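With one protein chain removed, the remaining protein chains of the complex are shown where they sit.
Letters are used for the chains, namely A, B and C, taken in the order the chains are written, and counting of residues starts over at 1 for each.
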Amino acid sequence: MSLAQGRPYLAIPGPSTMPDRVLAAMHRPAPNIYEGEIEEIAARVAANLRRVAMSSSHVAIYIANGHGAWEASISNVFSRGDKALSLVTGRFGNIWARNAATMGVDVQRLEFGIKAPADPAKVEEALRADKDHEIKAVLLTHVDTATSVVNDVAAIRAAIDAAGHPALLMVDCIASLGCDEFRMDDWGVDVMVAASQKGLMVPPGLGFVWFSDKALAASREADLVTPYWDWQPRAFPEMVYQYFGGTSPTHHLFGLDESLKMILEEEGLTHIWARHATLASAVWAAFETWGQEGDIALNIANPTHRAHSVTAARIGAGNAQRLRSWLEREAGVTLGIGLGMAEPGTPEANDFLRVAHMGHVNAHMTLGALATMEAGMQALKIPHNPGGIAAAAGAIAKGAGQA
Amino acid sequence: MSLAQGRPYLAIPGPSTMPDRVLAAMHRPAPNIYEGEIEEIAARVAANLRRVAMSSSHVAIYIANGHGAWEASISNVFSRGDKALSLVTGRFGNIWARNAATMGVDVQRLEFGIKAPADPAKVEEALRADKDHEIKAVLLTHVDTATSVVNDVAAIRAAIDAAGHPALLMVDCIASLGCDEFRMDDWGVDVMVAASQKGLMVPPGLGFVWFSDKALAASREADLVTPYWDWQPRAFPEMVYQYFGGTSPTHHLFGLDESLKMILEEEGLTHIWARHATLASAVWAAFETWGQEGDIALNIANPTHRAHSVTAARIGAGNAQRLRSWLEREAGVTLGIGLGMAEPGTPEANDFLRVAHMGHVNAHMTLGALATMEAGMQALKIPHNPGGIAAAAGAIAKGAGQA
Amino acid sequence: MSLAQGRPYLAIPGPSTMPDRVLAAMHRPAPNIYEGEIEEIAARVAANLRRVAMSSSHVAIYIANGHGAWEASISNVFSRGDKALSLVTGRFGNIWARNAATMGVDVQRLEFGIKAPADPAKVEEALRADKDHEIKAVLLTHVDTATSVVNDVAAIRAAIDAAGHPALLMVDCIASLGCDEFRMDDWGVDVMVAASQKGLMVPPGLGFVWFSDKALAASREADLVTPYWDWQPRAFPEMVYQYFGGTSPTHHLFGLDESLKMILEEEGLTHIWARHATLASAVWAAFETWGQEGDIALNIANPTHRAHSVTAARIGAGNAQRLRSWLEREAGVTLGIGLGMAEPGTPEANDFLRVAHMGHVNAHMTLGALATMEAGMQALKIPHNPGGIAAAAGAIAKGAGQA
Partner (left out) sequence: MSLAQGRPYLAIPGPSTMPDRVLAAMHRPAPNIYEGEIEEIAARVAANLRRVAMSSSHVAIYIANGHGAWEASISNVFSRGDKALSLVTGRFGNIWARNAATMGVDVQRLEFGIKAPADPAKVEEALRADKDHEIKAVLLTHVDTATSVVNDVAAIRAAIDAAGHPALLMVDCIASLGCDEFRMDDWGVDVMVAASQKGLMVPPGLGFVWFSDKALAASREADLVTPYWDWQPRAFPEMVYQYFGGTSPTHHLFGLDESLKMILEEEGLTHIWARHATLASAVWAAFETWGQEGDIALNIANPTHRAHSVTAARIGAGNAQRLRSWLEREAGVTLGIGLGMAEPGTPEANDFLRVAHMGHVNAHMTLGALATMEAGMQALKIPHNPGGIAAAAGAIAKGAGQA
């Protein structure tokens, strides 16, 4: 007998739960890709992608995942040998930096560990030290999906400005866009990278790069670009296929068109940010209560440094893996594995897990996941202070109905 | 801002949550209805319907809802003026009896209120009083969807036998089949009625009548039957369209074929019964805890009299309706209204609600519903003893993994 | 190797090809059935059903197929022993009459064979002979799906009026509604019966009965009605579940709501009638050309007596069945079997077939079916005059673009 028989709930930090409407929008025959409806959809999606980033500038759409979008961003901005300053706060910032280096960029890393955001003072210091302004861009991860830390983008921008440095600010919002507040124009971001499968609620398969006029100007002197990654024809197309560098991603466009409508026309960005903040508060309340006994602890101690889309935590003593298995087998819930907290394959890797609360997620889904976790901890006799789920319900009671 | 934005959870006692696989199975072009695949599907569905009822006898499939299946059962068994003994334990038994009377059956009612099952001793007594054996059949509701009482079918059968009475036993399993244990052959049931949209996890649109050889013999002398309700050609078809009295319900058959495969080949009936029993225990634990303060109370006091598929409860003071609205608006959960507990439209009708846990439902879905209820009671300041959700999680922890 | 590998085309006279949008509309979770969206959908569907019938009066929706809708119509209008005059022009009129008789109606049949419509003069004559006006209603099939004859409804109404007879006119439009022109009010129809799976382009599962105030008045004195078939609560509901006599057919309503939108708001009834007329003309042109040699012949010789939704034809010498098999196996096309032209199971039954062109059907689908038929006749060496498909293409060229 298994209590998992029912609708499974996937609470991994991407792909997230797709709305039924998005999957339904994708369930239709292919359209003509040279004329007609696809032209309207492509134009509307591009316009709405700018709105969702609070950006007045440009966007290129790629058939690619987040790694592809990273490569696109590097490819357009840099020439071989150019310098970049990478602010590393977790596994994903680390890979972006490594890939840039593989592509020929001279990457200087500032490491901030796996439990804290980038320190603007250190960024300012590093930029001041670059007296010849050789650093072309600063690379920052808004939310690191592995550590669940959130970086203060505006503060990093302020640090760059305070240093009087002309570097571009390039931000990876793959795990935050459509979840945590982000304002491209207001926060002075030059290049932003995201993908379809998290806050945008569409299956994996599309990556996006937004870029400012300043970044566009910089790209004109860069030499790493290849035909596929070139953002110029994609952002300024004359024919519809130029949006996509060839054949359109027809079905993903149908899905994304629907999800952007839900985000922008129906719920609204500020409501989405508030919803994610409240759901995150419920998750934190549960973990903080459970953690008053045993080894359970949130990865990020300071609430203001925690992402609203995903929560990384330590359960300890191999129990994260036991709990994840139990939840999948007995309760219908799949949590994310810990990533970047310990060497994969070691016993310590089994101490960590992640709970996602990104995108199409509501009080029922989130409280349900936390309640089954509490049940699982009891069933498996994992040491914890009871009452986490009651605390989470309290957080929801408090947050619900607020503007 | 609303915390309901996400996948909605419908916890009303039918239609229940359809598995994605069932909806997907229904999303296909129509087939030929005179030959080919439809012949195999119809035969397999009919065979599997007998298995799900633990019946070795006959089944007729109707394009109809449960009211239609009721009418079919009456129509085949009775002649105008025949006597029936109706055991009324709630709204639905009441309507079945009323409809039988409207159709010309002379219905004798035994009323057991809305908080208790039928008492076998009273049934035996009533049958003994029918010395001429004029009562042709006893009508019993296995689980009344409104009161959430479960009747002891085997005990009623024993009562009939103890009275030495030849009456047929006709049972309505609309709200129990595929949820609560039911054994048509073992329990001596002659006619059983169900529908597609509850434990069978298919959209509303099909009703079913199973019948024994004894019922078949009785039907040969009955005169109420009409061409549409006649179970004879449907149960013993020579051509595929006879299963359905005309055009086949093609898409419902695709869905039902898939759901019966899930029930019989994958999960298994005994596992399904155990899952429902455990999920029900979690719901009861929550209500029993909450109810230690304030007006909250389960409708059925005795746990052995409670259905495993749905739970009716009193919240009191109009708070059931307030809570239901809050859950729909703020948490993405839809609970059932109270039915038959008070006059519709009166303030008292707002004191009651029902939580369904029937069909495609798992620990995540059920605990999620209970946790949002606890959040809602806090947010609305509905008097309750806190800790219901923790108690429910405990019940899940205890029940999970059992054979 | 098979040239059938591709999207199959079903050209049987019901179920017809469902639009992707209808199937997509049905692919969603169940809704609450007591309040909310379902109330709006039910009201809109009922209003639009009246529009599609060009009726200002009443409609009852049944979870049932066409046989159920027939039974509903009989059940509400007649008392046991009442007289009806059945105009029989094919298999389906025949069954409707037979079922009415089984239900206790005293049915007088006027038979018009299987190759011609009902003759208004004979109807008038029969009614004049009923001097005491004992005939309560005249039963007429608008389009008989088996013979593909179309009856002149307005002429029959005129015949009834000419006879000065008060009989109700009851018409079966199952195979014509949404295909052939039909005007309930203008043509003086009192009761009309249809179902979801033909011109309305929704899977089988819903039947409908429209009725005039005169029919409503008649129903008040009738005694055959049962709770399920009673049209009163369904047509004049106070609560949403009364529309459907219990649980709503949720998913069929989603589909029907979409198809009625396509019919009424997008294409428009007059355009739909014109499209069917032109597609029918192409089918006739093909058969008339082929039939200049060999045994091939349309069932209905007079074009004004031919339905626009389905065409029955004789191929002869067992070749209809050979051609149907070849088309299914080699070309991806399924045609309808002949019905009611010869005794089922006899060799002669294999001489006949039907091509449907009802509902969601366009020039590509229809010409594709005819072209594969011509290919099949060549491959199987079935005697025919070549050029049928060229003639059909000519009919399309002529009809296209007309107002």
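Definition applied: a residue touches a chain if its C-beta (ideal position, glycine included) is under 8 Å from a C-beta of that chain, and two chains touch if they have at least 3 such contacts.
Just so it is clear, the structure is predicted and the values come from calculations on it, not from any experiment.
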Residue of C:12, C:169, C:260 or C:333 in touch with the missing chain, whole complex considered: C:333
Which residue of C:233, C:318 or C:387 touches the chain not shown here: C:387
Touch residues of subunit A, complete complex, unshown partner: 8, 10, 12, 14-18, 23-24, 26-35, 63-68, 71, 75, 99, 102-103, 195, 197, 203-205, 226-228, 244-252, 334, 336-337
Subunit C, residues in touch with the chain not shown (by the definition above): 1-9, 17, 19-20, 27, 267, 270-272, 274-275, 278-279, 326, 330-333, 360-365, 367-372, 374-376, 378-379, 386-387, 389-390, 392-394, 396-403
Subunit B, residues in touch with the chain not shown (by the definition above): 20, 24, 27-29
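Here is the rule we go by: only the chains that are shown with their structure count from here on.
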Type of subunit B:subunit C copy interface by residue overlap (half), same or different: same
Distance from subunit C to subunit A - Cα centre to Cα centre, in angstrom: 55
Chain centre separation (subunit A, subunit B; CA means) in Å: 44
Between subunit C and subunit B, distance of the C-alpha-averaged centres to the nearest whole Å: 35
Contacts with 2+ other chains: residues of subunit A: 20, 27
